[in-house]
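Removed: one protein chain of the complex. Kept in place: all other protein chains.
Entry: subunit A
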Amino acid sequence: MLKRLVQKRRHGNGPYGHLFQAPDGHELMALDCETTGLDPRRAELVSVAAVPIRGGRVCAGAALELHLAAPASLDGESICIHRLRGVDLAQGIQVREALEKLLAFIGNRPLVGWCVDFDLAVINRYLRPALGFELPNPVVELSALFRKREHYRSPNGLPDLRFEQVAGKLGVPVIGRHTARGDATTAALMYLKLNPMAATGQGDL
């Protein structure tokens, strides 16, 4: 919180000032990254996708998907999960360029994601040295929304928080699992289910 205030003061009038404005509440951005590992301190970005949610609709077609140049830590183990080989990333862009595009696309919109903290940690790790600030956007954590809903329905139960299980329970089709764009689309649909106000396009967050 304090960090955000300090960064806003420092960058609020700079070239990225618009990121620090309060969002207008009409749009959200579902975000997902594929990385080379599960440790946010070491994992490197492979691809990142953002899908806009606008007026109760998921603009799946208008999504942004970025593939980065193959990072050094790309190994067999992570390729098995996201199926992006070194060759696939040969066309990839440099990290700095990717960050610029991502920031321009998501702007100041609130970010929605499944375990979005992990994705933010990875992105922020790149952002800090490059631009000197972290993503200031408000964040909607889907797993927290889901846990709250389940707790309300059965206070004593422990919800099954695996992504596929949750999607199944919400009646959301899992689209392209373990691709950044597919997971982001699924996350966006889950958000519509978890937040019926947003699904009718009336409320904001």
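Here is the rule we use: a residue touches a chain if its C-beta (ideal position, glycine included) is under 8 Å from a C-beta of that chain, and two chains touch if they have at least 3 such contacts; residues count from 1.
Everything that follows uses one rule, which is that contacts and distances are computed from a predicted model.
Only one chain is not pictured, and the protein name UniProt records for it, out of "Stage 0 sporulation protein KC", "Ribose transport system permease protein RbsC", "Phenylacetate-coenzyme A ligase" or "Cyclic nucleotide-binding/CBS domain-containing protein", is "Cyclic nucleotide-binding/CBS domain-containing protein". Taking the complete complex into account, A:60 is the one of A:60, A:95, A:121 or A:145 that touches the chain left out. Think of the hidden chain as still there; on subunit A it touches residues 54, 56-63, 171-173, 175-176, 179, 181-182, 184-185, 188-189, 192-193, 199.
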